[in-house]
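The complex is shown incomplete by one protein chain, all other protein chains being positioned as in the whole.
Take a look at chain A:
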Amino acid sequence: MADPKQSARPLSPHLTVYRWQITAISSILTRITGNALLASFVLGVWWLFAAASGPEYFDFVNGILTCWVGDIIMTLSVLGIWYHFLAGLRHLYYDAGKGLDIPTAEKLGWACVIGSVVLTILTIVIV
């Protein structure tokens, strides 16, 4: 930025004494999950590409995605996609001008966090 005023005063927000709110956490988590999902997409495409390439290469990539490390990554991906899914729906609701008062917004934040865990467990059970 052009010429921000240099000053020795601490600038807001004072991160060391900042009390985090669920609304702020759930907002930044949307961005984190959305960007992290690129890694999931790359892995998924790699796996599809392997399936298109033939059985030997597929076995190699499939082995990586279904070993315990792959299982953890895929489970986190499911958690990420459900979180982003719920937070996205919340964003559409906000964009419609609704749910913006503080009590409702805080409830929606918790709904995203808890809902994504519930949906992930459901996914593991069903799939």
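Operating definition for what follows: a contact is a pair of C-beta atoms (placed from the backbone, for glycine too) under 8 Å apart; a residue touches a chain by one contact, two chains touch by 3 or more; residues count from 1.
Everything that follows uses one rule, which is that contacts and distances are computed from a predicted model.
Undergrad: Since a chain is absent, check the UniProt entry for it and pick the matching name: "Helix-turn-helix transcriptional regulator", "Phosphopantetheine binding protein", "Succinate dehydrogenase hydrophobic membrane anchor subunit" or "Spermidine/putrescine transport system permease protein".
TA: Not shown, but named in UniProt as "Succinate dehydrogenase hydrophobic membrane anchor subunit".
Undergrad: Among A:Q21, A:N35 or A:T104, choose the residue that contacts the chain missing from this document, as touch is defined above.
TA: A:N35
Undergrad: Just name the one of A:I25, A:L48 or A:I72 that touches the chain not displayed here.
TA: A:L48
Undergrad: Since one chain isn't shown, list which residues of chain A touch it in the complete complex.
TA: Touching the missing chain: residues 1-3, 5-6, 31, 34-35, 37-38, 41-42, 44-45, 47-49, 51-52, 55, 58-59, 62, 65-66, 74, 78, 81-82, 85, 88-89, 91-92, 95, 123, 126-127.
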